[in-house]
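Every protein chain of the complex appears in place save one, which is left out.
Here is chain A:
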Amino acid sequence: MHPAPSVIAFTTLSGIGFGLLFWLGFDATPPKGMTAFIFFLIAFSLAVGGLISSTFHLGHPERAWRALTQWRTSWLSREGVCAIIALLVMGLYAAALIFLDSHLALLGWIGAILCMITVFTTSMIYAQLATIPRWNSNLTPALFLSLSLGGGALLSGRVTVALILLLIAGVVQLIWWKRGDTAFEDRGSTLGTATGLADRGTVRSMAHPHTAPNYLMREFIFVIGRKHALKLRIIALVLMIGLPVLCLILPFSHILAAVAVLSHLAGVAVSRWLFFAEAEHTVGLYYGMR
C-alpha cells in the first residue's frame, strides 16, 4: 500500500493524543488550572491535528460531514462519530478542570472510554479489510490500542504504567509483524485464484492493461520500501519502545522525558510507515506484483 504521509501522521498523532486524553480522563487527581490547560492543549492538538490531516487525502473535504452518516456499516463513519463525541465530552471535562477548578470524575471516565473506542474504530478501518491480509486480524486493534495507551501514559508522565504498557506494545508489535509476514500466503490468494486459471497451469502476467502505471498500481503496489524493512523494524522498535523505556528507568529529568516522548513519536511514525509500505493488496496479483 502507498504510505500516504497524511494518513501516517493521522494515525500516529491522533493515536497518542487520544491515549493522553484517556489517562487525563481516568486520573483520580488530575491537573487543574494552567497545568491542566497545557496538558489538554497538547492532547487536543495531537488528536484534532491528526483528524484534520486525515482529511487532506480526501478528494472532496468539503463534504466530509457526510462521513458521519453510515455508522451502521462503516468503521470509517463510526470513527468520525466516536471521535467527535469523545472530543466533546473530554472538552467539557477539560473546561471544568481548567476554568471551574472542578473534577467531574464520571464525565472523565466516560470520555476516557470513548477515546479508546475511537482508537479501536480507527484500527478497525484497517483490520476489516480482507483484501490486505497483513491488516486483517484482531492483532491490529491490539497493536493500535496498546501503542495508544502506552504512548498516552508516557506523555502524561506515568512512569511505571508507561514502562509496562510500552513493553506490552513492543511484544504485540513483534507478534503482529511475525503473523503479518505469512498472512498473504496463509490466505491462499494467488494469480491462479485471481484469474480462476490455477488448475490449468502456472499463470504469469504477460502484459499490463496499459504501458504506464495507473491509480491502482500507485495506490496498492508499493515495493520500494520493503528492501529496508528489517532495518526499519529495528529502528522503529528502538525509537518506539527501547529508548523511551531506557529514559524511564534512568532517574527522572525533564530532558530525558522529552527525549522519551519525541523518540516514541518518531518510532510510531516509522512503524506506521511500515504498516502501509509492507501491506500487500490482492490487486497486486493481477499485475504480477505484490
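Keep this in mind: contacts are C-beta pairs under 8 Å (C-beta built on N, C-alpha and C of every residue); 3 or more make two chains touch, one makes a residue touch a chain; residues count from 1.
Definition applied: contacts and distances are computed from a predicted model.
Asker: Quick one: find the hidden chain's UniProt protein name among "ABC transporter", "FtsX-like permease family protein", "Acetyl-CoA acetyltransferase" or "Fe-S-cluster-containing dehydrogenase component".
Answerer: "Fe-S-cluster-containing dehydrogenase component"
Asker: From the listed residues A:M34, A:L106, A:A212 or A:I255, report the one that touches the chain absent from this view.
Answerer: Of all options in A:M34, A:L106, A:A212 or A:I255, contact with the hidden chain holds for A:A212.
Asker: Could you tell me which of A:L87, A:L129, A:A142 or A:I241 touches the chain that is not displayed?
Answerer: Touches the omitted chain: A:L129.
Asker: Please identify which residue in A:T35, A:T69 or A:T182 touches the non-displayed chain.
Answerer: Counting the whole complex, the residue in contact with the absent chain is A:T69.
Asker: Touch as defined at the start, partner being the missing chain; which of A:L41, A:L100, A:L174 or A:L197 qualifies?
Answerer: Only one listed residue reaches the unshown chain, and that is A:L197.
Asker: Residues of chain A in contact with the chain that isn't shown?
Answerer: Looking at chain A, the ones touching the missing chain are residues 1, 57-61, 63-64, 66-70, 72-77, 80, 125, 128-132, 187-189, 191, 193-197, 200-210, 212-216, 219-220, 281-283, 286-287.
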